[in-house]
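With one protein chain withheld, the remaining protein chains of the complex are depicted in position.
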Amino acid sequence: MSAVVEFERVVSIAGSFPVLTGLDLRVEQGEILLVRGENGAGKTSLLRACAGLISVNSGNASVLGFDMRADRRAPRRYIGLLGHENNLYRDLRVSEHVEFRAASVGAKASDTAAALEQVGFPQQLWTVPIISLSAGQRRKVAIASLLVGRPQLWLLDEPHAALDTESRKNLDAILKDASASGATIIFVSHENPTTKDIASRVVTMDGGRIMEDSGAG
Amino acid sequence: MLAEALLVARKDLRVERRAKIALGQVAPLALLILMVFAFALDANSSLLERGAGGLYWLAVLYGGTLLIQRSFDVETDDGNMDALRMSGIGSTSLFLGKASALFVQITVLELILGPGIVLLYNVRVVDWVLLFAAATAGTVAFSVCGVLWGVMSAGLRVRATLLPLLLVPVLAPVLLAGSRAFETALGVRTGAGWTWAGLMFVIAAVHTAVGLGAFGFLLEEG
Partner (left out) sequence: MTAAANSGAKMTATPITRVLGVSALAATALMAVLGLVVSPPDVIQGEAVRMLYIHVPSIWIAYGGFALTSISSILFLRRSRRRPDQGRHYDRLAGSAAEVGVVFTAITLITGMLWGKVTWGTYWQWDARLTTTVLLFVTYLGYLALRRLPAEPTVRSRRAAVMALISFINVPIVHYSVDWWRTLHQKASLSVGRRPEITGEMYWTLLYSMLAVTILATWLIIHRYRVIRLEELRDEEGLEALIASRLNKAVGSH
């Protein structure tokens, strides 16, 4: 097994605020890592640093074997990132949106149907504008938009938010499935103790660093 | 690269087809502006006829600015910019794609404003080739500058005021040249029309080149 994420003493500064303050983290391929912590602990920043969306100001960082200080754009197309927002073009119809996301990561438009079915999105709503969907349904479309790209690394910020119990179980199944076929998953959650079930490891963040690690030592 | 650009352009145009902001709101507003100009000039027909070219380009500037802002509001809404950054689409493709979609939308706007000045200002086209050449070059310049300044002000709280402040000084030569070229094409001023159209093509080419080179710098955060 090789390390998918390898962070050593990573400091990351957003504006003039240090969001990561010397963070150490090593995540192996196939792990499902749950990141917990209070609001403002740096969980979201960790995900964005893994995605290469914020720069690493000091320390060593590599993701999927790419040195993030040399070129943080390099690993992006192998990564699926879902933040607080759903990244949806609200004016588009569901299938149009997922097709665009599929095409933009080089996947086939025909994978769209499979992805929407996998997240349990009802077929009669595929031609509905996203703007008329409920929050939970939008979240599903967002997850399907990631799924079509078959990412090697999933970075999910509160992925269970807005989903009902049935859909949560379904999402957990999808994540386990992806992990079993070699993908690595890092997800953030601060509210729900039941999300712990699928995690193979839990870390707790505070003040921009990892403070507790269930898998350490 | 071109396939990716086309993908982005088609996505933008599809968003517009579904939302109908350009056609349903911006175009009627731009037509309204043409009417208000007539109020300001007291519907003095000879004055309107002579000024038609300039008033046309002012209306395009106004409507175009709204379209540019809309084009990037779509991307910053719901964090779509992150998804674009995470996708494999290169900055060159993104620039060309966004610019092409804007080109199409501004062209549609102009296809409505054109008959607008003919009907409202009572002008007659004497040189169609010059008219289309100048309109095309001007629209290219608007589109590429629009994408550059649009991405710079995208997502900012002050974007509504910043975008025109940055855009107008850069597009001033296009407005000037466009007005003169149109005046010749509409037969209210003799000669020099092609010189102005030529200048517009040079401006469009320069800004396209700059945009292709610089857009990548503007896309990243942090």
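Letters are used for the chains, namely A and B, taken in the order the chains are written, and counting of residues starts over at 1 for each.
We take it that contacts are C-beta pairs under 8 Å (C-beta built on N, C-alpha and C of every residue); 3 or more make two chains touch, one makes a residue touch a chain.
On a predicted model such as this, the values are computed, not experimentally measured, just so you know.
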Residue in contact with the excluded chain [from B:Leu6, B:Leu23, B:Leu47 or B:Met152]: B:Met152
Those residues of chain B which, in the complete complex, touch the missing chain: 148, 152, 156, 158, 162, 165-166, 168-170, 172-173, 176-177, 180, 189, 192, 195-196, 199, 202-203, 206-207, 210, 214, 217-218, 220-222
Where the missing chain touches chain A, by residue: 11, 13-18, 21-22, 55, 57, 206-209, 211-212
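One rule holds in what follows: only the chains that are shown with their structure count from here on.
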Between chain A and chain B, centroid-to-centroid distance (C-alpha), Å: 38
Complex interface listing, chain A residues touching chain B: 14, 51, 53-55, 73, 76-77, 79-81, 83-93, 96, 100-101, 103-106, 129, 145
Chain A partner contacts - residues on chain B that touch it in the complex: 4, 7-8, 11, 14-15, 18-19, 74, 77-80, 82-89, 220-222
